[in-house]
Every structure is written in structure tokens, then in C-alpha cells.
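Structure incoming, see below.
A single protein chain has been omitted from the complex, and every remaining protein chain is retained in its original position.
By written order: A and B. Residues from 1 in each chain.
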Amino acid sequence: MKKPLLSLVNLNKYFGDFHVLRDISFDIEKGEFLTLLGPSGCGKTTLLRCISGLESIDSGDILLNGESIKDLAPNRRNVNTVFQNYALFPHLNVYDNICYGPRVKRTLTEEQLKEKVREALDLVQMSGYENRMPHQLSGGQRQRIAIARALINQPDILLLDEPLGALDLRLRKHMQAELLQLQKVTGTTFVYVTHDQDEALNMSDRIVVINQGEVQQLGTPLDIYNNPKNLFVAEFIGDRNILEVDVLEWAEGSAKVGLGSQVVQIGNGRHQLYAGERAVLAVHKDKMRISCTPVPNALVTEALSIHYAGSQIRIELAVVHETEAGRERITVILYQQGDCECRPGDTVWVSWDADGAVLLPLEPGWQGRVLV
Amino acid sequence: MKALRQNALAIPILIWFGLLVGIPLVYVVVVSFLSRDDLGNIVWQFTLDNYRRILDPVYLRVFVNSFMLAFLTGLVTLLIGYPVAYITSKLDPKRRSLAIGLIILPFWISSLLRTYGWVILLGNWGIINNVLMALGLVDQPLQMMYRFGTTLVGTAYMLIPFMIIAVYNSVDKLDKSLLEASYDLGASKRQTFLRVVLPLTIPGIAGGFTLVFIPALGLYFISDLLGGGQTVFLGNLIHTLVNRGRNRPLAAAFSVGMIVMVILVVSIYSRLTKNQKEGLLL
Partner (left out) sequence: MTKANRWQTIYLAVFFVILYLPVLSVILYSFNANPSTAKWTGLTLDWYRELFDDLKKHATGEALVVSIQVAVLTAALSAVLGTAAAIVSQSLSERMKKAVQWVMLLPLLVPEVALGVSLLMFFNALRLPFGHLTLVLSHSLFCVPYVYVMVRLRLAEIDREVIESARDLGATRWQAVRTIILPLVMPSIITASLLAIAMSLDDVVISTYMSGPRTTTLPVHIFSMMRVGVTPKVNALCTLILLGTFLIIGLNQVVSMKSKTRGLSN
């Protein structure tokens, strides 16, 4: 098996009493585009800074090419960072900014630098900007110079800390494509931090989902999207309806659950569950189908409202059953009008494909239930 | 361990300044407990005499004089300077920069020059008296020099820029929306000033007062030039004791007394601004 480029082993970090990174262990492969994804405050940026050396770790190890770098100062690691606010040196022009790394490390002669800088600027499509000062550049342009400045050092890993956060939507989409292209062309391993799941799903080879300092799931975008390992990932990634159900029967590959008096057969029952348990059924909102006539293995619901939002048709429904708490709400997203043109008050049958839903253990203290 | 590495660089700094400032001060405290011989040399013999002599009414008077001078200077600079700071903060940006420049400018001008100017203005044959007599408002020159008030004027004049800047910083930091909320709720300008602005600018006032009080204790050349030795202040006394009186231990005792006064004022300042984030200079 190929040896990983970077290994995090039981990494722990505290800010005073606050346990910000808890026992983090995973590997990063050479040449991959790995994203650290999670909500604000989950520790992803801290983890990035630990890898770069700008933060120290309290226990555990970081191995680069098999060797421990946890005690090395940031300037001694062959790892470079692209900062959220670009951090270009305001008193140096573009050329000198890009040259900074090689100059302080004396890795290239001035002659070689001229050539390398030209290449770097070409790579980020900023040729000819050598003499500009940072304050003369726009946000997107500074972004590219920051990337060039890092890449010219040919780091083993390039760390990017929410680099597109400060850009407007259209520019962001454009830069995403550019960054991806850049990564493929240079073959550098990218570790990317973001809280935007679309960005992560779009660009990554693999995603590490982090919450409250712990790794929730590590996998390819498809994996994470279709097979969330726990409730957090199911809620954080993708847009799903999450319903509380009773487990009536369970076997690997199939299960029967009850929602009030209704019973539904589920195909995707990977997590071990027992009859009598309360569980959670998570279904992608856009993988559901509606029908105005009865359909086998469907939930009976009452239509509440229909919205037309750009390319989507959003239909709000309430599951028909009596619970003490109220009726569970389901949102169905369609991209085109089907046979069933329902109106508020109509009875609608809702069904879905096996791979659009997943059954997960209910976690104590979960408060995500959406009731009507 | 990590803490030690992080703070290693600070140690030379602390040492340098500790030595240069700390040791002389400690030395002065030590000397204040010593005696002297007839030639004026310091004799290493412990005595509380120096401090007993401080309680002598004559000497006690000096402490009171200096304290009064410093305190009144603070008061005067506050009363005159607060409006200046307040008005300046409400000017439009261009005029504001000009005003601030004009306020700070004297700070760069020689302090002797600034003090001597008052000698010329207030002298019996000085400018003010000349003008008054020329206008026929008085028959004889007004005796304005060599009084307690003269020294007060000179000291306040010297230190008022400090007070103004301290207050200005505080006023400037005020959230304008607080004032608007006050008006919105029905308060008049006067009420808003008394109930909102004044309380919120106390850090600035305390800071300014401290910044003025401390130098006021020590600028003895002002009382020399303007007060003519009529009222004796600590600064003059210490100076005389060191130079002509050849009584260093006593001078040391008085210096310690002066420092104690300062510590009192600074601790009052700390107490007042305990919960605020703005410090004296930072």
C-alpha cells in the first residue's frame, strides 16, 4: 500500500481548558484535493494551523513523509499556507512578494527567480503584474498572488484557509474552477478548509467532516452525500428531511419502520438497529416523488403549500398521523412538474428510491425535529 | 517550559529597565533612612530622623503646597480643557485635524520658552500691565508675579495639552448612537451631557488628571521662574537640599514622600478604571 504523504496521529489540542481538537487521526494522500468541512468553530482552521506549524499541538503527532514534524517551527516545514485575508506584504510589490520564500530560504538565485516568478504568474493568470503594489489589486487578484507566492516554494502540501470566503458568488464559482485546475496541473496536494458544503462537494477528492473538534466522517463526496455515518453528517451535508421513526424490524439491507400508524420499508439499513428502538430516517428532499393516487410503500401526507423558487418547486407536506407532539413536516423538491398537480389540503403519497434515504441511530439530545 | 521559551526575550528588557529605574529608586529609599556628617557626606547609620523632620510643620507645609498645586492644576486643566476636547471632537474632519495640531504643537515647543512667556506677560512692566495702563484701566501695575497663582497658571498652561488629548480620546470613542438614543428618549442636550457623556468619559478624565498631576509635582523650574520662591514646593526643596543644603538623606526622604503621593494617585486611577479596557497610554 502506498504510504500517505501526511499522517495525523491522535492529535489533541487545548486552548486553555477548551478541548478544541479531540484525538484527530487520518491520512492525507499525495496529490489529492482534501477538504476539511465543518461549521464555524469546529476546529478546522485550528487543525490547518497545526499542520502548518502556526499552532502547536498538545499531544499526538504529525508525520510528513513518515517523519515527525510536530516540533518543527513553521518556517522549517515544507508546507505553505494561503491565508483567508491573503496576507500579502503591503510594502513589497508583487514580484518581491512572490520571491519572498525563495529569498529568505536562499533556494534560488536571482536569475532563476526571474524565470520562476514568470512561470508562477502565468500559472495564476496574472502575467505582467510584477510591479504592482498589493493595495492596487482587487480581492481576486490578491488571492492569486497569494497562491503564486505559496506555490513557488513547491511545498509538499498547500493549505488553504477559506480562501474564497471574501469573494462574491460569481467570482467564487470562477475561482473554484481555477483552483481545481491549478491543483490538477501542478499535482500539489491541497488541503482546503471551508464551511460551504457545495464548495467541498464540488472540488474535493475526499472530504473530512469535522464537528466540535472530532472527525465525523472521512470519504469521497459521493460517499458522504449518500451514506452519512451519523446524524450530524446527515444534517450538515445535503438537504434532507429528517424524521423520527420506530424501528419495527431490522436486518442488514432492509428494515421496517413506523411513523405513527404508518409503516414503510427501507432498503438502506447499514447501521445496526434493534426492533423497538427510535431511529432517524433521513431522505434527500430532491430524491422524493409525489403522487396524487395511492402508491405502495409511501407515506400518506397532506399538502400544506407549494412554492416556486427559481428552478425548484418546493412542496411542504405534513405526514398524516397522530402523535402527541404534532405532525412531522416533509419538504419535497421537484425540478419539474409531474403528473400530480396538488393543492393545499390535498392528500399526497410520498415515496423515494432506496438510495435516497438512510436510517440512522437517534442521538440523545437531538432537537432537529421539524413539526407542524 | 513553553512559557519560559516564549518569555525568554523579555528578560533582558526587564533587567535593563529594572536596573535603571528600579535600583535608583530603591537606593533613594535606602538613603532616606541614613544620616549625614557635617561635610554633607552620607553616613551609613540607620535613622528615622529624616522622616521625623518631614512631620515638622514647616516641611509639612511644603507637601501640602505641592499637593495643592498638582491637584489644582488637574482641576484647572480639566475645567478649561474638557470643553476644548469636547468641542474639537464635534468639528468637521479638516478643522478637527487643524485644532488637534494646534493643541499638540506647544508640546514640541521648549518648555522654558513657554514658561518665560508668562514672565513677560505678567511682569510688573510686562505686556498685560502695559496694555492695562495704556488703556487707563489701572494706575499702578498689577502684582501678578511671584504668587501661588502664578505658578498654578504656568503649570496648568504647560500641562493642559495632556489633559485635552486624554479627554479627547475618551470623547472620540463614544458611540454616537448612544447620544442619539438619549435624544430620542427625550433628554435635552444638557441632560445628555450630564447623564451620558460625562459618566462615559470618566476614564479619559481620570487618565488626564493622572497625566497632569504627576509632572505637576516635579516641574520645579516653573515655580522657580514664576513663583520666585515665595511658596516653597517639593521640587524646589529637594533641589535646594541636594545642591546647597548638602543633605541628601533628607532630600531622599522628601523624594520618597513625593513618590508615595504618586502611588496614591495612580492607585486611585487604577481603581476608577478597573473595568475599562483603555489604559493610560494604550
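In this text, contacts are C-beta pairs under 8 Å (C-beta built on N, C-alpha and C of every residue); 3 or more make two chains touch, one makes a residue touch a chain.
Quantities reported herein were computed from a predicted structural model and do not represent experimental measurements.
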TODO: Check the options B:54, B:174, B:200 or B:242 and report the residue that touches the missing chain.
DONE: B:242
TODO: Could you please point out the chain A residues that touch the chain left off the display?
DONE: 52-54, 73-75, 79-81, 83-91, 100-101, 104-105, 133-135, 142, 149-150, 153
Open item on the list: For chain B, which positions touch the chain that isn't shown here?
Closed with: 3, 6-7, 9-10, 13-14, 16-18, 20-25, 27-28, 31, 80, 83-84, 87-88, 90, 99, 102-103, 105-106, 108-121, 123, 125-127, 130, 157, 160, 189, 214-215, 217-221, 224-225, 234-235, 238-239, 242, 248, 251-252, 255, 258-259, 262, 266, 279-282
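FYI, only the chains that are shown with their structure count from here on.
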TODO: State, to the nearest whole Å, the distance from the C-alpha centre of chain A to the C-alpha centre of chain B.
DONE: 61
